[in-house]
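Attaching a single structure in structure tokens format; questions to follow.
Just one protein chain is left out here, and the rest sit where they should.
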Amino acid sequence: MNEEALLKANEALEAANQAMFTANNVWMLVATVLVFIMHLGFATLEAGFVQRKNVVNILFKNVMIIAIGLLTYYIIGFNLMYPGSDYAGEFFGFAGFGLSNPEGAAGLIEYADAGYSYWTDFIFQGMFAATCCTIVSGAVAERIKLVPFLIFCFLFVTISYPITGMWKWGAGWLDAAGFYDFAGSTIVHSVGGWGALAGIILLGARKGKYTSKGIRPIPGHSMPLAAMGVFLLWFGWFGFNGGSVLSADAGLVSLVFVTTALAAAAGAIGSFVVSFGMFKSFDLSMALNGILGGLVGITAGADLMGPGEAIIVGFIAGCIIPLSVVFFDKLKLDDPVGATSVHLVCGIWGTLAVGLFGSMAGIGQLMIQLKGIAAIGVFTFLFAFIVFFLLKKSVGIRVPEEEEVAGLDIAEHGSPAYVGVNQAAFSTAKG
Amino acid sequence: MNEEALLKANEALEAANQAMFTANNVWMLVATVLVFIMHLGFATLEAGFVQRKNVVNILFKNVMIIAIGLLTYYIIGFNLMYPGSDYAGEFFGFAGFGLSNPEGAAGLIEYADAGYSYWTDFIFQGMFAATCCTIVSGAVAERIKLVPFLIFCFLFVTISYPITGMWKWGAGWLDAAGFYDFAGSTIVHSVGGWGALAGIILLGARKGKYTSKGIRPIPGHSMPLAAMGVFLLWFGWFGFNGGSVLSADAGLVSLVFVTTALAAAAGAIGSFVVSFGMFKSFDLSMALNGILGGLVGITAGADLMGPGEAIIVGFIAGCIIPLSVVFFDKLKLDDPVGATSVHLVCGIWGTLAVGLFGSMAGIGQLMIQLKGIAAIGVFTFLFAFIVFFLLKKSVGIRVPEEEEVAGLDIAEHGSPAYVGVNQAAFSTAKG
Amino acid sequence: MNEEALLKANEALEAANQAMFTANNVWMLVATVLVFIMHLGFATLEAGFVQRKNVVNILFKNVMIIAIGLLTYYIIGFNLMYPGSDYAGEFFGFAGFGLSNPEGAAGLIEYADAGYSYWTDFIFQGMFAATCCTIVSGAVAERIKLVPFLIFCFLFVTISYPITGMWKWGAGWLDAAGFYDFAGSTIVHSVGGWGALAGIILLGARKGKYTSKGIRPIPGHSMPLAAMGVFLLWFGWFGFNGGSVLSADAGLVSLVFVTTALAAAAGAIGSFVVSFGMFKSFDLSMALNGILGGLVGITAGADLMGPGEAIIVGFIAGCIIPLSVVFFDKLKLDDPVGATSVHLVCGIWGTLAVGLFGSMAGIGQLMIQLKGIAAIGVFTFLFAFIVFFLLKKSVGIRVPEEEEVAGLDIAEHGSPAYVGVNQAAFSTAKG
Amino acid sequence: MKKIEAIIRSSRFDEVKEALSENGINFFTFMEVKGYGHQKGETHTYRGAVYDVGYIARMKLEIMVSNDFVQPAIDAILASAKTGEVGDGKIAIVNLDEIVQIRTGLRNESAINTK
Amino acid sequence: MKKIEAIIRSSRFDEVKEALSENGINFFTFMEVKGYGHQKGETHTYRGAVYDVGYIARMKLEIMVSNDFVQPAIDAILASAKTGEVGDGKIAIVNLDEIVQIRTGLRNESAINTK
Partner (left out) sequence: MKKIEAIIRSSRFDEVKEALSENGINFFTFMEVKGYGHQKGETHTYRGAVYDVGYIARMKLEIMVSNDFVQPAIDAILASAKTGEVGDGKIAIVNLDEIVQIRTGLRNESAINTK
């Protein structure tokens, strides 16, 4: 009976561990679907912020990005970003093409210390990967050629994103140096932002945006779509940040929920206050960008901050948004959705904030944060710039002016996003 | 070895408890994100039900409400609503500004008997809080001034909602009296509805709605947005009601899912039948409101009913909707989205239903329910009425007639919600 | 103390089992809400693919379908589909009207081997049920009379779907024969597709679609709505397939996530490649249908495939889509949303794929798959055909031509989906 | 027969319609148009840039009448459409060679349903 | 040269277009307009209140032709646009002083592409 009790106790412990593993994994899968729906958030946000005539194009790009992102991450990206402990502290590693459940079903619980299964690891990370391209798609919207853009995305998500990601999350050299980026203010958002910046520099502004008489705004065609996008992104961000805990740890995941929500709310207020001060109007598009700024800002340190600190970080991110939007416009860098302000500028801010607020704050950490920002920024910007540059010199990256005027929906897709009331206007078909 | 078995067994028990705590907390966090997305549901529902010219305004309000709601709930609301056991049975209590994880990480599991962590408690409740203002925003849409409305919201969500919430959920006097309101038919929905009623009484109807020749309907500008809103609200309601179990208790949460879903379905049918009987048309807006009516109706007793009872409660709520909409129109109380019918009238019905159906039904309970409805109704209505009245007498609460005619989007935000096909219509910019 | 250890160990084991049960059940409830939101996905997809003048109608149908589906599944469907072990291997069984938690709360954990509770079982299955009608609604859109359609739905979801569902999932004769359909490529999607096919045969094409001069396309009115629908369906599919594991088994659910996501991505690429080859254009509507094709295709064997196999199955499904759409158009079978191509054709493909790829592949299995496809296809098509035929001969199923021209929104609902900018166009009301 | 073309504020549409009706004119065709004139376009703000949309929204009414009705119609419109603010719009009178009612094939005076 | 203005049901648009084409008229400009006349507006229902939207939707065609084509055009429209129900619409003929083709600068008869 003595033996029996021990056996029973062992059985119980294993059952308890399995239960914990299952609960953790459930959370990670929920986080995965939440990150997935961010792609709808990006799609509607970007669709809302472009003109009516370019809506099919932006939707098509968002659909293709997630498809390409998932497939290439399966083939190459995952094993480039997480090459395994052999490459710890390195600049580069690769564990081979494709995926293979390393130990088989029996070993599942050991894979990540009962945090999640191997497949969960892949799919959660895979959902993140495409995000960096989605960020670019918004900034270069309304004038980039479809096929070169898809080629860029393919290279960016397959090569550039996993390499810099490996530096930190794949236990590479920046990780060893002490750089901290909880859920990717730099590794995801700034990376996307640097790609966007390279793109808009090489593409030039949309026709008619910057005139000799000043800026001629090109308003987005649908504020409900844009607002929907922001709410969906915020919704998904609970998975983006909450899942980055990499387990369902009750205290930590819920703290991350609190900091994420409060930073977003403070971002809305910050942007509201500054943009009202600057423009004397209640600008919805700025408030929406402010929320996103707050979210990007808190992402690097969402697990390190208390609620009060999260509010400060988010509020400052929100304040940055209108200033940054105006600044990029001053430079004649045309970004229809504000992706550079939201993801690049607030991504940098959030990464720095880890050195300024929360449990890791300190001058030493701040320096390391700067180092990480610079290293990843230089690599990513150069990579994106070179790819875009080569595409520009070969196939060209910008649609002809007539196509831009007519809109990419008709020019590239032969199909408008909205069809009017009156079908009588249609002639008999040819085809 | 004897000792070893006991140690092992204790370790196993603790691991099992931690696993249960984690599973519970995962559910509560999922419920939190589901309640969060209800704010998108409200935003699209209200945007769909207003005119094209007031869409930016309603979206802006919905964005600001969630931001203000979360921040003030952090600063004051949470500790006013849940002041702690010292104030049990009282009318009022306050545990101080801001939040502080009371015991630190080690104590997390004890916080709510392994149901959820401290931070989860705050963020789940915080998502609820803003709802009461969102309900008001729909009813007063298309004619209220932005800034006074935001001031109202600030006061409503910071003071009024937490005080009446405390009476029941914060273990106050109504809780002691035996009042039951599982997930907030009264505490959330009717409270919002009373605020809405006060607002529309003091604001008056939209220009042109009630004419000497009868009612001139002002149809909402987009049924897809409205339908999307209702589906999202229903979606979120699984978290609203399911999370109100305050743990992941398998039997209870799943029962609540069943009653919630069946009541919503029955609400759609009830509203369909009655509105077809009354108006001889298949009115989508009524069917949508019917679903919401069913959801509000079941909210007070979702854990007390069997599926059959849930269907009856939801069906009756659905039947009430068209009658109530017509009734408020008879009184010339103009409510563009039907918030008073859905949230106030069905909220009262649902709270009463606890005394009529399900495991607590009984004449005594019915009386207590009435008492709770009355007490919270009187307090909330007076609070909202006084605030709106003071605002009316000071800064004014209604936009000038020209602004109402032009639409709040242009008048208050300088920006339309939709921009047409033809950019050529834009002149060169000044700024 | 010996005894104490054993007691403690038993207590711990029970606690661990409860924790596992709770974690499993949390996942199943999350899967339930994900399947629920697919109804919004269908609603927006179908709304986007119809003309502006038929949007209220399609939304109304989608609202009513979910309401009717849930209620009838409660009254009859669930006990027809899962009549219990007494009917194992049979063609038909019925466990009586309504629901009753069989053992009471104490027995909950035993109900499904700790996978989920009784109520969870019902509500998860109930969310699936309405799907088969939603599929039909898209195909017959823009010309079917509302009331006969709702009668069809009532009969289809109450009788036909549960009977064929019982054959496999209710442990009926096909299950005994070894037929495999993990999450319903056949049992849900093809069933819907067969109903759709019967409907469009008996209804005829929309006026003006097939002319003597060729096909005259009738483009959907809103691509953003359609794209939103597809993203939401994909989102929900993680619950549809992931929940079909019927527990939160970490390895299996996460594998299902991976196969589901990769098949969808490959479906987008397959459809993109083939439709670009065929039509030399980047057709968004095809890419969207390609995603859905990939999802339907993987559904039957999502738990049997590795990621590589899932990509092949999804890619082929995507390639099928443009071919199938063109094929149905050749046959003058008019399907505004492509439901027959997506759900019927890819549903068949996915069911066959179980015999071709993955761990059950083999010629014997392929034959059994064919048998299941044929049996369910014949039954469902005949059922649907007879019901539609009787309705056609009695009350009629098609709206009069004038109503089709004017649009069902005005003709059947007296209300347009969108109301224009200018309220001044409204005269004073009569009513 | 004449065609009266009136460009008016949409906020006056109901009043104009009523005023015409009181003068026995219950028939017209209207459409939304954009106007460019004395009154500047609305000022919009978008992402920090202020701009003039370059037009104002107006309604255009086209009313075919027999000659007797021209003056009463003009007077009715003047009385009902005027606010006195810049931007009230214009009325123009165009001569018509012929009018045909499609339903009946009737021409000219008899084709006009002004009574 | 004349301008023919035809207000027709949108459901007859294809037929009218074809009839004009058969008479050698392959050029026109059209737009959606709202009509107010004998035929009452559609009746809508919204949240329990029934109301008349106050207008019916129509298409307006503007066809510039040389004088010879006026009569054939009218006949073609009458034949193709007529349903016999109230609401079929009107045709009006306006005299034009001058027509210029922007592409070529050609004037009058030679500017009209009726052939």
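The first chain written gets the first letter, and so on, giving A, B, C, D and E; residue counts start at 1 in each chain.
Heads up, the rule we're going with is that a residue touches a chain if its C-beta (ideal position, glycine included) is under 8 Å from a C-beta of that chain, and two chains touch if they have at least 3 such contacts.
Please read these numbers as outputs of a predicted model, since none were measured by experiment.
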item	value
Touching residue (missing chain; options D:32, D:52 or D:98)	D:32
Residue, one of C:2, C:85, C:100 or C:281, that touches the chain absent here	C:281
Hidden partner chain, residues of chain A it touches	405, 410, 413-416, 425-431
On chain E, residues whose C-beta touches the chain left out of the figure	3, 17, 26-31, 64, 94-103, 105, 111, 113
For chain C, residues in touch with the removed chain	214-217, 219, 275, 278-279, 281, 283, 285-286, 322, 325-326, 329, 338
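Basically, only the chains that are shown with their structure count from here on.
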item	value
Chain-contact steps, minimal, separating chain E from chain B	1
Chain pair equivalent in interface to A-D, over half of contacts matched, among C-E, B-D or B-E	B-E
Per Cα centroids, the chain farthest from chain B	E
Separation of mean Cα positions, chain B and chain A [Å, integer]	31
In chain B, residues with contacts to at least two other chains	2, 5-6, 8-9, 12-13, 15-16, 19-20, 22-23, 26, 30, 214-217, 219, 222, 281, 283, 285, 413-416, 426, 428-431
Overlap residues in chain D, where contacts from two or more other chains coincide	11, 17, 44-46, 49-51
